[in-house]
Each structure stands twice: as structure tokens, then as C-alpha cells.
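Taking it in order: structure first as C-alpha cells, then the write-up.
Note that one protein chain of the assembly has been removed; the remaining protein chains are unaltered in position.
All chains are identified by letter, namely A, B and C, in their written order; residue positions are counted from 1 within each chain.
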Amino acid sequence: MYLKTIENVMKKLKKDRFLLFFLFSGFFLVAFVFVTLGDMFYRQIGDIPALISAAKDSTILTAIWISISAASVSALIAFIFGVPLAYILARKDFAFKSVIEGIIDIPIMIPHVVAGIALYGVFMRSGIIGAPFGKIGVVFVDAFPGIVAAMLFMSLPYLVDTAREGFKTVDPRLENVSRSLGASQWTTFRRITFPLALPSIFNGCILCWARGVSEFSAVLIIAYFPKSAPVMIYDLFTMYGLTSSRPASILLVSICLVIFIILRASKHGERR
Amino acid sequence: MYLKTIENVMKKLKKDRFLLFFLFSGFFLVAFVFVTLGDMFYRQIGDIPALISAAKDSTILTAIWISISAASVSALIAFIFGVPLAYILARKDFAFKSVIEGIIDIPIMIPHVVAGIALYGVFMRSGIIGAPFGKIGVVFVDAFPGIVAAMLFMSLPYLVDTAREGFKTVDPRLENVSRSLGASQWTTFRRITFPLALPSIFNGCILCWARGVSEFSAVLIIAYFPKSAPVMIYDLFTMYGLTSSRPASILLVSICLVIFIILRASKHGERR
Amino acid sequence: MITIKNLQRKWKEFNLKDINLTIEKGEYFVILGPTAAGKTLLLELIAGFYIPDAGEIWIHGDNVTTVTPEDREVGFVYQDYALFPHFTVKENIEYGLKIKKIPKDKINKESQAMMDLLGITYLRNRYPTTLSGGEKQKTAIGRSLMLNPHILLLDEPLSALDARTKAGLQDELKKIHNESDITIIHVTHDQTEAMIMADRIGIMMRGEIVQTGTTLEIFNTPKNRMIADFVGTENVLEGHISKKIDGLAIVDIGSSEIFAISDLETGSKVHAFIRPEDIIISKELQETSARNNLETKIKKIIHLGAIVRIELDNGLVAFTTKQSAEELELNIDEHIYVSFKTTAVHIVRR
Partner (left out) sequence: MITIKNLQRKWKEFNLKDINLTIEKGEYFVILGPTAAGKTLLLELIAGFYIPDAGEIWIHGDNVTTVTPEDREVGFVYQDYALFPHFTVKENIEYGLKIKKIPKDKINKESQAMMDLLGITYLRNRYPTTLSGGEKQKTAIGRSLMLNPHILLLDEPLSALDARTKAGLQDELKKIHNESDITIIHVTHDQTEAMIMADRIGIMMRGEIVQTGTTLEIFNTPKNRMIADFVGTENVLEGHISKKIDGLAIVDIGSSEIFAISDLETGSKVHAFIRPEDIIISKELQETSARNNLETKIKKIIHLGAIVRIELDNGLVAFTTKQSAEELELNIDEHIYVSFKTTAVHIVRR
């Protein structure tokens, strides 16, 4: 059965050298990614006890928890402030709009370490943001708020961009009709535009959250402590080598994957 | 003149509390990004001599050169293998296509440090890729090829995704017509599809290159040496603190920006 | 009454220039024009979705130029229906009342009555994506009527429907209009639809209202060549008035002279329009009341179902029924006579 399929594919391909050549080229990148990650998982399967002990190690679990909770807080902040911004960018035309869009996308384009340096500069005790917050007792450097700030900075473009594209797919004429039916701009947003853009906004939140969890460089600079998961994995690697850092890596990836799947499923369940 | 504009905007906004509220929310994120980076540049303006001496420092310049050249090599490899893959993903339907697309996007979603651990695992001397290459004298760990491999892994999704979307915008009926006019599949690709998708492919290359230059985590793990720019900046930060690392940061960002602008301009010049 | 005064608005590639229009209360007014004339933009301005760059809009004696759409009591139906995709048919129809916070049982009763009226009760729990074009359009019309608006704005409401559904909805709209005192403004690019529906028609081209009048006025006496071309006047002759006798103008069209009625003075350069259905074809020169009799040859005979289109050697086009064409036994290259009344010639200055 399986061989038959391959045989058929081969027959088609012989007819089609063009496609064959392209498939061959394309195969390289897919194989690269697949082998690299597959190898990591495959080797760990040879050492399940290490994985189990990592899953029981409270320092590793704490680090993962810090990553996940900080990413969640940062995604929430991005949601609250990013959704209105995305709506305005999708609907309104104004001077310097492309400048605003450019500024929002800077964190994607800038080297992460440079972003970390810049964040450290403003969030340190004497920094332009760090100083006033310090007075009310909020410290960023080597503290949880610093992790959140770094994650927010690096991940906010993902939410804003995705939500903006979502709002753009909502036909503005639906808003027109809603208003002609007596709904104010705010009611129209709440009852028509937001619900219809929700799948995209939700996707944006997931992307934003995932980018937050994966952030290493900026977090490393602004908040080495409390150790978030990527920092912990890097520490394990430099101190004890590959075999010690691999179980934690796999644990982090797996937990993220499970959260992903749950979120996606809940989203599909919610749709008719 | 300027005040007049602001006045008019304010008048409009008073009418429109909904928009005002949204603008206010959206302003927060824009300000966050703007202040963070603006602060870095602003502070450096107070210390121009440090910037000049960084620009003369051969270790910093070498690090930037390593970053730029490694990113260029990795973007070139991604281009050669990614464009055919993107074309197939845009045009053909086949079993497991979404699996292939998922695999290609993994590097975006996975924590960067974990990617670095996985890359180290396959590219180290005893690794599944490192071992055979080692026999022909190519070493990855703490070497230039390792930097390229890490950059390629982290940045290839950007090229493949952007090029795929570019190919999708080329109407397949143009290809049909071209073939009915006697052109083979390959000629059609060369004369119709590729030129029409070129702007997107070019964008993809820029994104891929920029992502390569900015990569820190994976490079840090697989190739601490030779020091690429982000590693160098991090080193300067940990050893000498913020004021020492800032000039190098600004230098890196500025050089990248100049290259960007040149590339964009050449692209616009080429268009009619 | 809706009064539009010197309305101007630029939006994307559209540009409304100095629109002036008065529409009576209870009128069925059709705005007829080619695509990209700015028809939809004009409707959207009346509904308040945009603010004009200049000019005023008055509805029933109030200047509503800057009033928000939610306060105008204007119903709006878009060409592709613009139904809320996340609501059922019933929820779409009830939206306006829910916004108004009307009690639930009253909403229920009213939406039921509306769905019954339109015959879409069986669709109440369906989502828009599962509806046919006609069903969607009925839902959209029902939704816009629920708040009893003074004015209903229809943007190409029937263009996307097949012929049969279109005919049904035309009847439905006429019925709704006749049974209430609602003012309807209906935008279309379809001449036939305009003829069927309108009390009065406004021709809109390139952002301007170029002519308003009753259906007969528009189609029989288009104000200029551009309008004539658009409303489908096939025969446009170019010439000048060479003489005037007893109010009758003699128009020299080069190859021959034709008689027409016109107030223009001798020497005026004119266009003469003759509708193809006003041209009578006969095999022999007949003594008729028609003043204009020309001899010519048949160049082409095209059967268009009900009617036959006959293209003549002198450039004119005539329509006749299949019956008469068969009775006359017309053949290509045959010599025939065409005649038309002086009153069938419509003269405009060029």
C-alpha cells in the first residue's frame, strides 16, 4: 500500500522533471529543520530517566513557570493596548501612519541583543522608565517585571500586526450597516468588528505569547534573575554541557506545545 | 502651521470620543518602543567620542563584518533552496503539505535557546551532520560555518513564507497562458512566475538576512567564537557594562539600517 | 423630502462634484449610471457614513450634514448584502431593535412579522453563508426595514441575482414602496431595472448628476450624446439645422435631410437621436403620417429572441418583432424603406 503510493508518486515525477528538481531543492531545508530537531528528540529517547528527573527538578519547573507566566502577562498587556492600536491602523488613514507602523515593527528587525541593551538603558534604576517605577517600588533589573518588559517589547509587533490584518478582513460596510441600524461606533466595535476579528486577534495573542516564552537575549541582559527557562537552559549548557541542557529544552518545548494545542482546540470548539 | 494641524486634529477628536480612547490606548505601545530606542540613541549623542572610537575599534568592526557576511551566506543558501520550495508550496497540493509547512515554521515558534541546543547536538564533532563534515575538514562548533548554520536555521522560515506568499499572488492563469503559447514549465517559471514574484522574494531575502544578523541565542551556543556582533555586544555588556556596549549596539543597528536603505532603493530603482 | 445642495466629496478614485438633487417624500428614485460614477459614494454620504467635503444634505427639513449615521433613521442595503456573518437570519433582522433595547418579546413579534412578510421565516436559524443570493437580499432588506426608516437606500440591490429572483424581488420592493410612505433611493447601472422600478430617474456620470426626469423623459430625450450612449440610444446622427419651416427643423445629415421638431435656430450644429424601435421598415414606399422616408439596404439581421435587430446601410439600426420580420421576409442586401415620425427625432445641440 505504502510502496504503491511511492511508486505512483515516482511515476508522476518522471514525467515532470521540473517538479522533481524543485522538490529536490526544497527537500534540503525541510530535512535540515527536521533532522536538527528530530535528532534532539531521538537522542533523548535513549535517556528517558534524565527527562523524568528534569520534570521533577523544581528549579527547572520554576524557570519554566516564570517564562510562561511572564509571557502570559506580557501577552495580556499587548492585547489590552495592541487591539485598539491595531483597529486604528486597520481603519483610519492619517499622517505618519506608516511611521507608526514602522515603529511598531522595529522590535522584529532590530538585533535582539541591541534591544536588550536599549531596554536595560531605560529600565535600570536610573533609567527614564526605571527611575519613576523605582520610586513606587517596582524594580525591573533582575526581577520579574523586567522579564515581562523584555518579552512585551520583543513580542508586541506580532500581536499588533496579526490583529491589524484581522481587522482589515472585516468589511467596513458591515460597520456602516450596523451604524445605520442605530448602533454607535463603540457598540458596532463590540458587537460586529471585534467578534469577527477575534480569530485573528487570538492568533496574534498566541504568536505574541510564544515569542515571549522563546525570548532569551533581551531577558538575559535585563533580568538574568529570576532565571526564566531559556536562561536556565543556557546556564545548564555552559556549566554541564549538552546532555544536561537537553532534557530541560525538551520539557520546555513540550509544555509550550501542549499549551498551544489546548488553546487551538478551545478556539475551534468555540467556532460553529 | 504645525499648531494649526494639531488644533484641527484635536477638534476632530473631541467629536469622536471612541477614536480618542483607542488612540490613547494605542499610543502606549508606540511610546514604549519609541522611548526605549530613542533613549539609547539620545544618550549616545551625549558621548559621540565613544561612538567614534567604537567605529575605529577593529575587534568591533570584525565582529560586525562576521555577522554581516555570515548572514549574507545564510540568506544566499536560503534563497537557493527556499525559492523552489516556496514555489511548490504555493502551487502544488499534495499529502502532508501542511506538515511540511509546519516543519518549515518550527524555527519561528521554538525558543531560540532550545534551537541552539538542537543545532549544537547535530553540528558538534560527533553530531549527525558535524561528523561527516568533520571528515572533509569543515568544523561548525566555534567556527564561521556554525554561525551560518545557526543563522540559516533561525531565518529560513522568513524567506520561504514570504516567497510562498509572493508566488501565490502570481495568477496561475498567467502560467497557463504562457504554456498554451508554447513555453515549457521551466521557461514559464523563468520568464513569468519568477520575475513577477521577485519583489516578494527580495523582501523575503531582506527579512531572512536581517533575522540572521540579529540572531544571538543559537549563535552563542554553537559558535561563541569567532565573535559575531551580538555576542561581542553581550560580552562588552557583561564585562564593562552599559556604556561600553551601547556604542557597538548603535553601530550595528546603523550599519544594518544603511544596508537596508540601499537594498530597498535598488529595488525601487529596478521597478518601472 | 431629501435635498442635496452643492455636495462635494473626494474618496479614493471617486470624486463627487457639486451634486444638487431633490427627492420627494415617498418617491421611488433611481440613480442610474455606469460603474465608477460615484453612485455608491453618494448613497453613503446620504446615509452619513462619510462627511462631505462641502455642501449640505437635508432630510425632511433638517440639515443632517454632520449627523452621525445612527441618528439619521436611514436604511441601507448593499449590493452584496453585508449581512453580519456571525448572526443568524433572525439575529440579523433583530439587530437594530436589540441595539434600541426593545423588550425581548416585542422584538420577537416584530421580527416574526417581518420574516413572514418576506417569506423567509423558514430561514430564521440559518447563517448567511448558507443562503442563496435572493435569500440574503431579502434578509438584508428585512433588517433595514425593521426600524421603520423614513428613507431606504439601495445600492445595486438586484445586480448579483439571477433573472428570476430579480423579478421576484422587484415586485417585493414595489409592494413595500406602495404599502408605506417610505422614500426609496435605488442605485443601479441597469437601464431595464431603472425603467421597471423608477418613479423618477437621475443619471449619474463621472461624479455628477447629469440629468433627472421621468423614465420617458430620460430615455426619449437624453440631454446629450454621452447620456444617449449610456441609455442605449442606438441611432445618433450628426448634422446641422439647414432650414426651419413652421416650427419644423430640417436637419442636414450629409447623405440626406430629416425632419424634426426643435427650438434651435437655423445653422445650429446638432445631434439627432432616433430610438431603433421608432423606425418602421417596409418594402415599398408607403403613404404614412411619418414625414421621414429614406431608402436604404439591409446590412445585417440579428435575431435576439423576442426582437430582431436590423442594421441598415445608412448606419441606422431598427428593431422589429420576430413576427413582422418573418411577415416582411427580409433579406440581407435587400432594398427597403425606413420611415419615422418627426416627433421620434430628438434634437440636441452638440
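Definition applied: contacts are C-beta pairs under 8 Å (C-beta built on N, C-alpha and C of every residue); 3 or more make two chains touch, one makes a residue touch a chain.
Keep in mind that what you see is a predicted model, and the values were worked out from it rather than measured.
Among the displayed chains, contact with the absent chain in the complete complex occurs for B, C. In the complete complex, the hidden chain is touched by one of B:S58, B:S98 or B:S180, namely B:S180.
Remark: the omitted chain is touched by one listed residue; of C:E208, C:D229, C:D252 or C:D313 this is C:D229.
Contact with the omitted chain, checked across C:H60, C:K100, C:K322 or C:H335, is made by C:K322. Within the full complex, the residue among C:D18, C:E238 or C:E277 touching the omitted chain is C:E277. Contacts to the hidden chain, counted on chain C, fall at residues 34, 162-164, 191-192, 195-196, 215, 219, 229, 232, 275-278, 280, 302-307, 319-324. With the whole complex as reference, residues 171, 173-174, 176-184, 187, 191-192, 195-196, 272 of chain B touch the missing chain.
Assume only the chains that are shown with their structure count from here on.
Arrangement of the chains shown, judged by which pairs touch: a linear chain-to-chain path with two open ends.
Distance from chain B peaks, on a Cα-centroid basis, for C. Note: centroid distance chain A to chain B, computed from Cα atoms, is 16 Å. In chain A, the residues that reach two or more other chains under the touch definition are 184.
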